[in-house]
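For this view, one protein chain was removed and the others were kept in their places.
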Amino acid sequence: MKPLSRRQIAWRAAQDVADGSYVNLGIGLPTLVSDFIPPGREIVFHSENGILGVGPAPPKGEEDRDLINATKQPITLLPGGCFFTHSDSFAMIRGGHLDLALLGAFEVSERGDLANWTTEDPEWPPGVGGAMDLAAGAREVRVLMEHTTKEATPRLRRRCTYPLTAAHVVRRVYTNLAVIDVTDEGLLVREIVPGMTLADLQAVTEPTLRLADDWRPLEAPAV
Amino acid sequence: MKPLSRRQIAWRAAQDVADGSYVNLGIGLPTLVSDFIPPGREIVFHSENGILGVGPAPPKGEEDRDLINATKQPITLLPGGCFFTHSDSFAMIRGGHLDLALLGAFEVSERGDLANWTTEDPEWPPGVGGAMDLAAGAREVRVLMEHTTKEATPRLRRRCTYPLTAAHVVRRVYTNLAVIDVTDEGLLVREIVPGMTLADLQAVTEPTLRLADDWRPLEAPAV
Amino acid sequence: MIDKRVRSLAEAVAGIRDGAVVLCGGFGASGQPDHLIHALIEQGAKDLVIVSNNAGAGHTGLAALLDAGRVRKVICSYPRSAGSVVFERLWAAGKVELELVPQGTLSERMRAAGAGLGGFYTPAGAGTKLAEGKEQRVIDGRLYVFEKPLKGDVALIRAERADRWGNLVYRKAARNFNPVMAMAADLTVVEVKETVGLGALDPEAIVTPGIFVDRVVEVGDPL
Partner (left out) sequence: MIDKRVRSLAEAVAGIRDGAVVLCGGFGASGQPDHLIHALIEQGAKDLVIVSNNAGAGHTGLAALLDAGRVRKVICSYPRSAGSVVFERLWAAGKVELELVPQGTLSERMRAAGAGLGGFYTPAGAGTKLAEGKEQRVIDGRLYVFEKPLKGDVALIRAERADRWGNLVYRKAARNFNPVMAMAADLTVVEVKETVGLGALDPEAIVTPGIFVDRVVEVGDPL
């Protein structure tokens, strides 16, 4: 059994991003997705700080402090890209203009509840950023996360243990072990890493899993 | 007794527009005001359709269909002027960013209520335009109007007979007969055309008028 | 590959259904998408609800659409214009419904729809006849009226230049309602004077990012 690397999770999520779509990548793991869009697809990446048409990272030495993404990493602007204010940026987000938001998460519940803004650690201030706007406003929300915490606690929960970012919003979850859809009947496993059984996966997942009839092995190239 | 012409009413109102102020001119009579700003004052005129820095009318033959004021008359743009959307235009208006709105009116009450959007004529559709936004949002609202209707009915009323545009907003009224302030104690006559007594003016005004101690004759050059 | 350009006006207005809420840009003739409106007359949709600042003038554009009997209702701030005749006649005859909305509220209601807000409180019109039947509330000592989002099924707008991603710039004060309407409809159709190559528009001067635009048709000068 070979779990996906973080870059492979991003690769897998990238395969599902449709040609011509407007996509916001949340901070952390999701920002890797833009590196793995299949050739021939034209995707317009949105950055909450007022950019459409985010391009790849610049060559070393050509970074520009005023060309950064939500994670505050250096980016470039594609031809056709543009800049706008935060008001307009969040009008796009809340107003249902983004086809897809790919977000990181602490936990996702079997109903698609998302928790990704606070662990209520008294030593560590919470940060919500644009997560609640994205979760409420994007036409579709998908999550990329490790299947469990470092302590092997499941991140897929019957009910989230951390405060919610939004209820009933996540439609699909990409983890290092599986691709799982949130359906009205609960979690449906679409893909699972080779060598792992549904029972193995269930052992590291709190809510009950079902396996899709047309499930496939979750495989990613070395990236 | 010599009433002011419409252009003279506009001239008189223009004398009170402070240097450096941001001013919106309502449709009709108020649009004449910009022609009479005393030399040396720099005023930024706002037009609700998304212009700051409205300049004088263009020479005949140089009109531009995309350079018009709220009355849809041709204008020019001064250096330093700019264009913006209706959203931003009314953010300026409602948000208290305009120092002054000079508006026309059907009626003004002794409390400063303004009626300028409908006469409830069943044959003639009402039109509110930006009047309610301007009345609610400008830091100061002053009105330019004929003292009476063509039928000699007073336009200064104890209570407006037409539906209100906004309550308690008008601070000063310029008419063809007088300059009158709306105060907490009612209407105070600041200026009155030569040859007219307070009693004469009262005869064409519904609410009780008081004469300011420092009242002056209302005189305007031939313009 | 993203290419929002369509080859004909017929293609631009295809699929607009009877009863559709159609947002029409422009302030008077400036920025009014007359090519698209005439194409809509050809297309045949009826029982339309038109949202626009004015209700047409002369016998072109919105006036022609009204004259053709296709409009059930007009939502606008100021139906009368210099040279408007058609709307007045239909309204006096009871053949078209009018919803009069203060100009800033009209713009803001569309922005709310485009920005995913559930509504807002404005001081404009509070306490007046136009607020009757609406929720009113005192906030921090001031009276406001609650206004709900106004969403279009379609927006017909005019811009000066577009690229294949649908990024738009406007000409002078022809901008007016066009950008806010672009945000606020399920289908946004733009007539432009000319289309340009991707990357030809200054990313800092793009007014309407392409994310808000669905179809672009090149038509040259206004009618």
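Note that the chains are named A, B and C in the order they appear, and that numbering of residues resets to 1 at the start of each chain.
By our rule, a residue touches a chain if its C-beta (ideal position, glycine included) is under 8 Å from a C-beta of that chain, and two chains touch if they have at least 3 such contacts.
What you see is a predicted model; the values in this text were computed from it and never measured.
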| item | value |
| --- | --- |
| Among C:Gly61, C:Pro123 or C:Pro209, the residue in touch with the chain that has been omitted | C:Pro123 |
| Candidates A:Ser87, A:Thr148 or A:Gln202 - the one touching the absent chain | A:Ser87 |
| Of A:Val44, A:Leu67 or A:Val193, the one touching the omitted chain in the full complex | A:Leu67 |
| Absent chain, residues of subunit A that touch it | 47-51, 64-68, 71-72, 77, 83-87, 89-90, 93-94, 118, 122-133, 135-137, 163-167 |
| Subunit C residues touching the omitted chain (full complex) | 108, 112, 115-123, 137, 139-140, 142, 144, 148, 169-172, 175, 202-205, 207 |
| Hidden partner interface residues of subunit B, rising order | 19-20, 22, 40, 42, 44, 46, 52-53, 77, 79-84, 87-88, 90-98, 136-137 |
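The definition used in the following text is that only the chains that are shown with their structure count from here on.
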| item | value |
| --- | --- |
| Distance-to-centre winner among chains (Cα means, whole assembly as reference) | C |
| Intercentroid distance (Cα basis), subunit B paired with subunit A, Å | 56 |
| Length of the line joining the C-alpha centres of subunit A and subunit C, rounded to whole Å | 36 |
| Sites on subunit B at which at least two other chains make contact | none |
| Multi-partner residues of subunit C (each touching 2 or more other chains) | 111 |
